[in-house]
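A single protein chain has been omitted from the complex, and every remaining protein chain is retained in its original position.
Per-chain numbering from 1; labels A, B and C assigned in written order.
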Amino acid sequence: MKRLDMSDRDDRGGGRPEVIALSFPARADLVALARFTAASVGARAGFDVEEIEDLRLAVDELVVSFEAVQAGGTIHLRYTHDAGTVTIECTVEPGLRSHPSEGIAGGELWGGDGELSRQLLDALVDEHGREQRQGRPCVWLRKHRANASA
Amino acid sequence: MKRLDMSDRDDRGGGRPEVIALSFPARADLVALARFTAASVGARAGFDVEEIEDLRLAVDELVVSFEAVQAGGTIHLRYTHDAGTVTIECTVEPGLRSHPSEGIAGGELWGGDGELSRQLLDALVDEHGREQRQGRPCVWLRKHRANASA
Amino acid sequence: MSEDNGPLVVVDGEIDLAVAPSLRERLETLLAAGHSTLYLDLLDATFLDSTALGVLVTVREQCQRAGGALHLIVTEPRILKVLEITGLATAFPLHGSRPDLAGTDQGDETTRHE
Partner (left out) sequence: MSEDNGPLVVVDGEIDLAVAPSLRERLETLLAAGHSTLYLDLLDATFLDSTALGVLVTVREQCQRAGGALHLIVTEPRILKVLEITGLATAFPLHGSRPDLAGTDQGDETTRHE
């Protein structure tokens, strides 16, 4: 599992990277927001239809990887694209678990899906990882357009 | 035009209001993000299909009201819902206008649409307004569900 | 040229800030080519905001100045609602279906906007 290299992000391709940020409560019926935003960013980055579908599934996998622990928390997503490369970072801000049944967590339902999620991410994106960012867990991915100029 | 009253927001209905935040570069093809997010928030607030369509159009009108001035800037949207009431605030962070032709602005195309926009907002939402927020322009709207408990 | 006939332009999907400029360009190209009456097919359009409406109002004025009209073909209730809210439902000749294409020059000019 690689570490997210931020250093070369801002000057790749000589352009300004576009940043889209999205935060929402960790609830199952809001995960679609993460997918729709990924599709928009993929389209802006010049991804083709298949690559956009890959990105939609990959960001879904990032977000659901936080489910069990973080019900009641807030999901923060940061989408960047630059020269045909999309980077998505997902962090979670823990919340008070006042309504556990309503959160993204599904209890024992989700046990053991981490392996499926990892297999999907391995296949769908070029790089992905999990690390601590200012004391909070962060999962991220990076995907290049097939015909990327970078 | 009313001022946005923030004071009663956090305790209406006794619940925790849900907050969804979205930021994106002021570009025409990203306005769809604002609409999709509005639809998700409307659904969470219990709006019916017609109310959700009203909300989608209304947030579009908030965002495009910033077009001409703010090409190259960043649009910040904050969606809150609580007890069947949705509040959306839209502020703009000015940017360097390095690529004026690519931004949301369409030059003279948009001149005179403010009146159409205002008519639509008047009809579609319960309250809307424009004010300065920490030195930046902020447009906002509030819409109640027809069968809202509040 | 008859005032009742004119080229047909078809747009579908969401007619918003991203699409309005090219719609305007398309309609104004036909005006510049000498057409004063235009037909805009919105049957497969699902959304129309004030920026698109601004284009329709502007082009409508240009058509009228040239002695013609901008006809809208629209059935989508959301788009009719937008026209009604803004008081524009009576400003355009509205049609519930495409006019018969026979005998006009619409066949050639019909182009799908996407």
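The rule is short, and it goes like this: a contact is a pair of C-beta atoms (placed from the backbone, for glycine too) under 8 Å apart; a residue touches a chain by one contact, two chains touch by 3 or more.
Because the structure is a prediction, the values reported are computed rather than measured.
J.: Please provide the labels of all shown chains that the missing chain touches.
T.: Missing chain, whole complex, touching shown chains: A.
J.: Which listed residue (A:S23, A:T87 or A:S117) would be found touching the missing chain in the intact complex?
T.: The missing chain is touched by A:S117.
J.: Given the full complex, what residues of chain A touch the hidden partner chain?
T.: Contact residues on chain A toward the absent chain are 28-29, 31-32, 35, 53, 56-57, 60-61, 64, 67, 104, 106, 109-110, 112-113, 116-117, 119-120, 123-124.
Operating definition for what follows: only the chains that are shown with their structure count from here on.
J.: When you take the mean of every protein CA atom shown, which chain's own CA mean is nearest to it?
T.: Centroid comparison flags B as closest.
J.: Report the inter-chain centroid distance for chain A and chain B in whole angstrom, where each centroid is the mean of the CA atoms.
T.: 25
J.: Please tell me the distance, in whole Å, between the geometric centres of chain A and chain C computed from their C-alpha atoms.
T.: 41
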